[in-house]
Structure formats: structure tokens, C-alpha cells
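All remarks here apply to the structure that follows.
Excluded from the complex is one protein chain; the other protein chains are retained at their positions.
Letters A and B mark the chains as written, and numbering starts fresh at 1 in each.
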Amino acid sequence: MLRGLLWFSAFLTVAVLVIIVGYIFYKGFRLINFDFIFGDYSPVGHGGIWPMIVTTIYTIVISLLIATPIGILSAVYLQEYAKQGRLVRMIRFATESLTGIPSIIYGLFGAVFFVTTLKLGMSIIAASLTLTIIVLPVIIRTTEEALKTVPPAYREGSLALGTTKLQTLYKVILPSAMPGILSGIILSMGRIVGESAAIFLTAGTVAAMPDSIFSSARTLTVHSYLVTQESGDIELAAAVGIVLIVIILVLNLSATFISKKLNKADY
Amino acid sequence: MPSPLSEKQIVDIGKSNKRKYILEKFSARLFLFCALLSVISLLLIIGFVFYKGAHPFIAEGYSFIDFIFGMDWVPSEGKFGIFPMIVASIFATFGALIIGVPIGLFTAIFLAEIAPKTIAKLISPAVQLLAGIPSVLYGVFGLAIIVPFLQNNLGLAKGQSLLAVIIVLAIMMLPTIVTVAETAIRAVPKTYREGSLALGASQIGTIFKVVVPAAKSGIMAAIVLGLGRAIGETMAVILVAGNSLILPTSLTDSVRPLTTNIALEMGYAFGTHQEMLFATGIVLFSFILLLNFVLAKIGSKGGK
């Protein structure tokens, strides 16, 4: 009986996925064509989504440019430099708390801090800075995990050769932790692509090609939300959904691929 | 025997060593600073949200008690009571737990203990994808499928309901519970299983009497994380909740959880109304901090 229940639960989980993804593809696939993806947006009909794709790419690039170095260096500090103690516990508590904060709270914070206080206005940059804080804990955690897997012998060997701690870090530790770090970065991309509430409150909803990172614009997820909300166009929302799911799928697969491939190369 | 290095070379080495020292020191400081940025961000977030949200109670004479326990939310008339939303959030989250936890947990057990390798290899990426699907799409799906389904099959006047929210949230918390619980179960040492099986226990008996209890703290963490995901979810919920301002008394009532109140009105709000939405954020935040605290307690227990 219990065994059956276990099989059934797993079946249910997969079924839910198949139904949701299947439904999104079924509803939206008719709209997918070259013009839809690479065309400019127009308020009439279903409109192209190229501006939203560009906006999404902007937010990914900017937030990762900021979050990646900070995240990696934080992890290096926590794993390689810090002595266990109050300070480290505090930093750990902070990163863990950041992970748990719902994105709507990040949105509120972004709206009052980046948009209003720093006078960035509803803009791609304000959204990207908000996203930076959202993905920071992800990068820190995955990098820490990756650093933990580097065998202590590597460090000892390198240091014994007379290198400084920094040289060891740069030439030995980070390169061997690279696969883990990279998959962390890719995971963060997924998080950014999927984010909506925080972006909605910080980047605004302008449906046009952004002409700089100080423009207000809408990402794919926000577009999908707004067309459902505003025009009730489920087909369009689903078509945008297909693009999103494909992006997430590609990101997931490349994360797996990279960590496997580079792992082999390294050890 | 004269030294192989000239005096100048020795001085040079000294200098370069010094430079290395400075660089070492500087980089250690830089790394510390980066690590502290998380702390600073957290403080900024708490500071700004609380500053904005506390303002009406401190400077404008609104009563916090009336805010928490007030039944009316009519911003244009200066009435700000969020009790129905707090109740809605709690009901929705626990409802989702009741459905999501058993399914998620059983799936995790299945993946870790029972599934043939080939099947596990197929399901794991599926769960990963389920975790990655943007929440908006769950909302779109809920609005287009779950809401009409409830409406037609339960004979309801409206499908936008607490039940619809619960179903959507249960689906959304599944991947979190499955992945965290699976890791915890896999971490149980093999000797536990072997010992139990050697004593003549069945595989299922071993799983439920030995493995699962041994992974208890990890499983609890999975549940708390799923809870966090559910209580904070916004964009999926806003599309299926109906957003009515009543105190929910049954599963078929349409509700407005805390998160959707913020997202629904933030764009429109200014002045006191906007500050009250930040105050709503504080309440939500307090729930999350409470959960984090519980999680930390579970973690430290597990460590022992």
C-alpha cells in the first residue's frame, strides 16, 4: 500500500509538470514564429516580444556583473579567510535571511530605495540592483559549496611551494572550484529570468525597446503577467511562457552539463 | 663566499615581499567588505521597509492594533485593517502544506529510496524544471485551468477562491520540498538501512521507521522552506485569489493574502496608503523572520 502511495506521489509530481508545461505549449505554440520573437512590440494584435527579451537580457547581465564578483569574494572570505565566530555567524544569518525574503518585499525595498531615494526612477538599473541582492545569496552559497569540495591538499601543496594565500586562491582554488561557481551563476540567471514581483515594482511596465539602462521597461515575466491581467490574452501569456520555459530549460541543462564536463577536466 | 644576489636584488625582493603583504592585507579587507555587503543589504531592507511602514503609526496617529485586527480595508476612506488578509495568508499557506507536504515528501522518498535509477534520472530534472518555471506562469495556468475547473465541478459561483490559491501554492512548493527532503534522505548513512534490513525489517518498514526519522531535521527544513515560498508568493496568487476583502470562512471564499494586497495596490498608492502597504510588508516580513528563526533552530538541532 505505502509503496503504491510513493509511486503515486512521484507520478503526481511529474503529471503536474507535464500538465502545466503541456498546457502552456498547447495554448501558446501557434503564436511562436520569427516575427513574434524578433519583432518589435505593437499594442495591436499579439505584438512582438523582442523588447522584452532585450530587457530581460539587460537585467541578467547587469545584476550578474555586480553580484558575481561580490558573491564569489564573499564566499572566499567565509570559506578561506574568516575565523569562525560572531562575525561569520552574522554574515551567514544575513545571507540565509536574504534567501528567505519574498520577492514582493524586495520589490517594496527597491521601489523606496533605488527608485525613490537614489532617484534612479522606474528603470532597468533599479530593477537590476534589486535583483543583485536577490541572487547574491545564491551565488555565495553555491560558491561556498564549490570551495568546500576543493581538496585541502591543493591548498597545502600550493602554499608549500611558497606562494602567497592570494596566489593560491587565484591560481589553484578558484580554478578548481570554477564548475560549481559557474552552475551557481547559471542558477541565478534562472532566478532573474523567473522573477516578476520585484521587477514589476522597480522597472515599471513600459512596453518598448529600452534606449538605455535608465529607461523603464518590461521583462518577459512581467509582460506575461500584464497581458493576462490587462487584456486577458492567455494565448499570448502562454506564448511568452514557452519562451521562458525554453530559456529555463536551456539554463538548467547547461548548468548540469558544465558541472559534469568541467569536473571531468579537473580531476 | 659572496652572496649570489647583489644588494640591490635583496632590496628588490624585500620590496616585492612588502608589496605582496600589502596586497594580501588589502585583499583580505576587500573580501570581508564583500561579505559584509549581504549584512548591509539586509539591514537596508529591514531599515527602509520598517521606516516606511512604521511611519503612519508613529507620526500620523494610526493605531497598530487597529491595523492588525481591523476588519476594514478602505484606503480612500482612511480605513486600514488587514486582519482578513493575515487570516487568508495563514489559511492559504497551511492549506498548501496539507496537500504539498505529503506529496512532496513521498516523491522525495521515492526518488531517494525506491525509484529505479533510470526513472529517478528522468524525474529529477523534471522537478528542477518545476522549480524553475516562473511563478507568473503558475498563475496563468491557475486562472485558465484551475479556476474554471473549480467553478464548473464544485458548482461554485466563482472559482477564484482560497481553494484555488491552496492548489496553486501546493504545486509551487512541491519542488522545494522534494529537492531538500531528497538530499536529507540521501544523507542518511547506508549502515542505518543495512542494520534495519539485517534485523529482518522490510524495505518500506526501514524507510518509514529508520530512514525518515533519521532525516527528520532535513525534512523539517524542507517543510519550513516550502512554507516560506508559499507565504511569500505573489504573482501567481494575485491571479487566482479573487482578492476580496472578507474574512475567509470557507474554502470557497475568495481571499486577499498579504502579498497580493501589496502588489495589487502598490502601483496606485501614495501617501499614507502607500505607507500602509509597507506596513503590510512588515507583517509579512515578521512571518518570514519567524520562519527563519525556526529554520535556524532546526539546523542547530540537526547539527548536534
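Basically, a contact is a pair of C-beta atoms (placed from the backbone, for glycine too) under 8 Å apart; a residue touches a chain by one contact, two chains touch by 3 or more.
Everything below uses one rule, namely that contacts and distances are computed from a predicted model.
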From "Phosphate-binding protein", "Multicomponent Na+:H+ antiporter subunit B", "Biotin attachment protein" or "UDP-glucose 6-dehydrogenase", the hidden chain's UniProt protein name: "Phosphate-binding protein"
Touching residue (missing chain; options B:113, B:182 or B:253): B:253
Residue, one of B:95, B:132 or B:159, that touches the chain absent here: B:159
For chain A, residues in touch with the removed chain: 42-44, 61-62, 65, 68-69, 121-122, 125, 170-171, 174-176, 178, 204-208, 211-216, 226-234, 262
Absent-chain interface as seen on chain B, which is shown: 72, 74-77, 79, 143, 147-148, 151, 157-160, 238, 242-246, 253-254, 256, 264-265, 267-270, 273
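Here, only the chains that are shown with their structure count from here on.
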Between chain B and chain A, distance of the C-alpha-averaged centres to the nearest whole Å: 16
Chain B to chain A touching residues, read off their complex: 20, 23-24, 27-28, 30-32, 34-39, 41-42, 44-45, 48-49, 52, 102-107, 109-111, 114-115, 119, 123, 125-130, 132-141, 143-145, 171, 174, 178, 204, 208, 225, 228, 231-235, 239, 259, 262-263, 266-267, 277-278, 281, 284-285, 288-289, 291-292, 295-296
Touching residues (chain side chain A, partner chain B) in the complex: 2-3, 5-10, 12-14, 16-17, 20-21, 23-24, 27, 69-71, 73-74, 76-78, 81-82, 90-91, 93-98, 100-109, 111-113, 117, 133, 136-137, 140, 164-166, 190, 193-197, 200-201, 221-222, 224-225, 228-229, 234, 237-238, 241, 244-245, 248-249, 251-253, 256
